[in-house]
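Missing here is one protein chain; the remaining ones are kept as they sit in the complex.
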Amino acid sequence: MRLRGSDLTCVRGGREVFRGLAFTVEAGEALVVTGPNGAGKSSLLRMVAGLVRPQQGQLELEDGDPELSISEHVHYLGHQDALKPSLSVRENLGFWAALLGGGGEKSEVALAAVGLAGLAPLPAIYLSAGQRRRLAVARLMAVERPIWLLDEPTSTLDAAAQTILADLMRAHLAGRGLILVASHGPIGLDGVKELRLGQQQSKQRTQPP
Amino acid sequence: MSLIDLANPSRFLALTARALPWLAAATVLAFAIGITEVYFAPDDYQQGATVKIMFIHVPAAWLGVFAWIVMSAAALGTLVWRHPLADVAAKAAAPIGAAFTLMCLVTGSLWGRPMWGTYWVWDARLTSVLVLFLMYLGVIALWRTMDDPAQAARAAAVLTLVGAINIPIIKFSVDWWNTLHQPASVLRLGGSTIHPAILVPLIVMAVAFTLLFVTLHVAAMRNEIMRRRVRTLMMLQAGARMGP
Amino acid sequence: MTALCALFIRDLRLAVRVGGGALIGVLFFLVVVTLMPFAIGPDLGLLARMGPAILWLGALLASLLALDRLLATDHEDGSLDLILTARVPLELAVAVKALAHWLTTGLPLVVSSPLLGLLLNLEAKASGAVALTLLAGTPALTFIGLIGAALTVALRRGGLLLAILVLPLTIPVLIFGVAASNAAIAGPVPFGAPFGILCALTLISLVIGPIAAAVALRQGLE
Partner (left out) sequence: MNLGPHAAFIVTAYIAATAIVAGLIGWIVLDRRRLSRILDDFGAQGISRRSTRADADKW
């Protein structure tokens, strides 16, 4: 499986966020998207998830399920945790597992893996920001999807949870999955490709055609 | 046993655990006497046997007002002294007051049907009770919408006190509106002079209803305290699990 | 199918839990209908004649009131993004959400309307007719409202705009709903004709609502 973007241009609110962006991610590879604020890291991830339309350019997925669109291949972990405060931890995860197409038992395993098994019957309103993030991460395990799009996944996670997430990512890569991570800091993986967003634009500015 | 002792939730639970059976027994006893009195009460020369509905209708109306007074007193406790037990008292009183107000409305319309030929007329008293019912529902909705009980208590307290000031104004306006439109043929519920043979059972029933309210209110307050303990424990549990 | 079921059950749960506000609409309905006689006067004959119109207007405003929660809460907490990546057509997903919304806000209005009919001195037959037309017509209100909810989903204060967008679209439903109720009570038009049109309006909005809402949501992606 290979995800390729070519000549991508993103315009948001009349402002050009990036232009002529190209990248390739192979199965078993992780691509870390870096750059200063406003460089378009989140926009790129949302674009792959099908939540932002590219102004120009193409996104292609080779060897994917031909019946499904790219956005139906992805796990999108955005800035928001998509949790309902009045539902319990288990109900929250169970709902996303069922909606995104996963099984019930895996949800329990996922809850245990992120250290929330003991809190399963608790309404999500009682969770701290870090615990909410863990619950969002549990989604990645509860449902199998080949492409992971993680937007600042380590923000609000403590060291232990960051280790759990890094282990999850390694396992996903070992299972021939793809990962795109937008991040400011280290994500705990070795040997990953990097895509610098701000650089590319400044390069274009310094070397005019 | 001073009021300060009562004001501690744990003490309140311990004390009411002992008091509740006695309250319940007193309520049952009062109702037994009241129902007997009602059974032997004479018919009204004008309204016949339907006057028997009055023995639940009027006490229910009284409790509908009384519960709001209790809530207002509790609201003062919440706003002035910030006492958590006052929050609990206010929250527990709202659904009970609403239920008695509903009872007043239902019995009133069942009483009115033989008198007026229709289940509802926009009679000044009944209409005021209907507005009171709506205000109860508003308070309950406010309690249900806010998650933080302390915050909800303050909001509900303000609403309750505003309501307490407004209810007489509403009552006056409705009376005025009603006399403006009132067709002369409509019979008013409840006369100004009540025969003693009817007054005695009415008072006994009012006492029985008040005892019932106190019993239910105390029981509901106990539930409310337990609900807050559950909430506290859930927050503690979430906090205790911060590690992996 | 399990995905849509899960969405349906979750929306029902959210509506009945604390803060869900499933019964706020009914409360609003009750208050609006209670206010009417204060403006019109307690003339029972007049109230009975205006009853169906009052009930229909109340139900229309009440169902409008709850609409801004239909999609906006899911947008605010990021749930809508994930629903877009689910392997179900967006049209069906929003239709299921609208259906759950109707069950928790529209149906209580229908159920409570006979009770409010009592306050307006409607006879049992008239109350029944109003309830029947509301049962047939309120789904149309929800599904037309779905379009407005999708259009205003990204706006901070979309509630008022939503009302302005949706209310003109509901005029046909109001016309035929009240007409059918009145036809059942007094005539002279037979009940069947306006009621048939009302049902047709509902069926059309059941189809158009989700499709238009899905288009609006996809267009709204930036």
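The letters A, B and C name the chains in turn, as written, and every chain counts its residues from 1.
In the analysis below, contacts are C-beta pairs under 8 Å (C-beta built on N, C-alpha and C of every residue); 3 or more make two chains touch, one makes a residue touch a chain.
Please read all numbers here as calculations on a predicted model, not as lab measurements.
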Missing chain: touched chains present in the view: B
Candidates B:Gly34, B:Pro84 or B:Gly163 - the one touching the absent chain: B:Pro84
Which of B:Leu23, B:Ala61, B:Ala74 or B:Ala99 contacts the chain that the document leaves out: B:Ala99
Those residues of subunit B which, in the complete complex, touch the missing chain: 9, 39, 43, 48-50, 52-53, 56-57, 60, 84, 95-96, 99-100, 102-103, 106-107, 110-111, 113-114, 212, 216, 219-220, 222-223, 225-230, 232-233, 236-237, 239-240
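Quick note on the criterion: only the chains that are shown with their structure count from here on.
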Length of the line joining the C-alpha centres of subunit A and subunit C, rounded to whole Å: 37
Gap in Å, rounded to a whole number, between the CA centres of subunit B and subunit A: 54
Distance between chain centroids, defined by C-alpha means - subunit B, subunit C (Å): 33
Junction residues of subunit C - those touching two or more other chains: 18-19
Subunit A: positions in contact with at least two other chains: 85
Subunit B residues within the subunit C interface of the complex: 109, 118-122, 127, 130-131, 134, 137-138, 141, 144-147, 174, 177-178, 180-182
Footprint of subunit A on subunit B - complex, ascending: 147, 234-235, 237-239, 241-244
Parts of subunit A lying in touch with subunit C, wherever the complex brings them together: 12-13, 46, 49-53, 68, 71-72, 74-76, 78-87, 91, 94-96, 98-101
